[in-house]
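All protein chains but one are shown at their positions in the complex.
So, subunit A:
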Amino acid sequence: MSRLLSKMEVDRRLVGLAVVLLIIWVGFDIASGGRFITPRNIFNLSVQTASVAVMACGMVLIIVTRHIDLSVGAVLGVLAMIMGVVQTDVLPQFLDYNHPLTWVLTLLVGIVVGGLIGSIQGVAVGYLGVPAFIVTLGGLLVWRGSAWWVTQGRTVAPLDQNYILLGGGIEGTIGATWSWIVALIAILAIIYAAIMERRRRLSFEFPVKPIWAEYTNTIIKAGLVLVVVATLNAYHLPTRAAERLLENKGIPVTPENLEISHGIPIPLLIVALVAIILTIAVKRTRFGRYVFAIGGNPQAAELAGINVKRMTVAVFALMGVLCAISAAISSARLQSAGNDLGTLDELRVIAAVVIGGTSLAGGLGTIYGALIGALVMQSLQSGMALLGVDTSLQSIVIGLVLVVAVFSDKYFHRRYSDPTA
């Protein structure tokens, strides 16, 4: 089995994570009498995971460079408040209510402010040499306090009609047809990438994996895309909502056209986009290469001419930008911005990243691992909620799972890792 995996050049850790996720899902499905693995629950799970997943992508880079960011939940809070005020109090002075530009400008303000907050923390870490733990612990208090000051604690609602689509409500999806189109594009991209990579290696006469492994890899990836999209398309709008939607569009209501699919929720699309961009950045750009070099040996990176201080600022700034995107997703999902939004998210994000195989010692970690880590965390939480487990007991279980996950990763890695692999 392990020889098979190494022939296919599959990350063993990824397989382990997928198995754990599968066990959790099947376990909850059995325990809940078939209510866990349903289109509806999978859809909700994907929407609930989105906010933490986006931030986890950035946290991978932070932890790979041997830092930590404890402020992400608080930064999310203050950014959600700022974006709330921008779209409800500031922009309506210049634009109509629900103007199509409102959500764009709001998000832009959030991203700029988020990048700024991240840069400030990055400068404190990189140039002033204050440990990231301290800077972001201070940041946690500063930004959570700031979130309150934005409106003196008043919750901002209702939000812009287009903005709330980012949260993936009933209308915050792209529907069945577009979902299939996205799936098709994704599959074509997977096949194209595999062919290009193989051709490139062959042109230099490097060893390539056997052709059956290429096919298996590609078929598994493409199949996964199809299954996910089919599942999301199998979740139909509630009858009342479908009726309302059709009436708004002036289409006569008949039993057939009441079957309206949700399709891919917009927040899931955002997660996919962020993950793809960051994966490319990590694997194919100087920026990503330097992030990992700094994590592996900061001195070597410095000697190779990499500006480690500036890279630190860039990584923290990126984290701030991703906090803004997460803030938009979570406030849009709740259709309001309260100053306690994102409380304890820093712990969920760090847990997701660590479960996803990123080493706290730095230099090691993957974006896709963090995504699965986030999904594992959310699955546990949703599953226990579905079974009616007390919130207090949920925390206990999730806390224990985090410790066990890191332990087993260390244990299996030591035991089965082949130093020559």
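Criterion: a residue touches a chain if its C-beta (ideal position, glycine included) is under 8 Å from a C-beta of that chain, and two chains touch if they have at least 3 such contacts; residues count from 1.
In the analysis below, contacts and distances are computed from a predicted model.
Considering only "ABC transmembrane type-1 domain-containing protein", "ANTAR domain-containing protein", "DNA-directed DNA polymerase" or "ABC transporter ATP-binding protein", the record for the omitted chain gives "ABC transporter ATP-binding protein", by its UniProt protein name.
Checked against the hidden chain, the listed residues A:269, A:364, A:384 or A:405 yield one contact partner: A:364.
Of the listed residues A:239, A:257, A:297 or A:408, the one in contact with the hidden chain in the full complex is A:297. Shown as candidates are A:42, A:78, A:156 or A:306; the residue that touches the absent chain is A:306. Which of A:201, A:240 or A:410 touches the hidden chain is settled by the complete complex: it is A:201. By the touch criterion stated above, the residues of subunit A touching the omitted chain are 200-201, 203-204, 206, 280, 283-286, 289, 292-293, 295-297, 299-301, 303-306, 363-364, 419-421.
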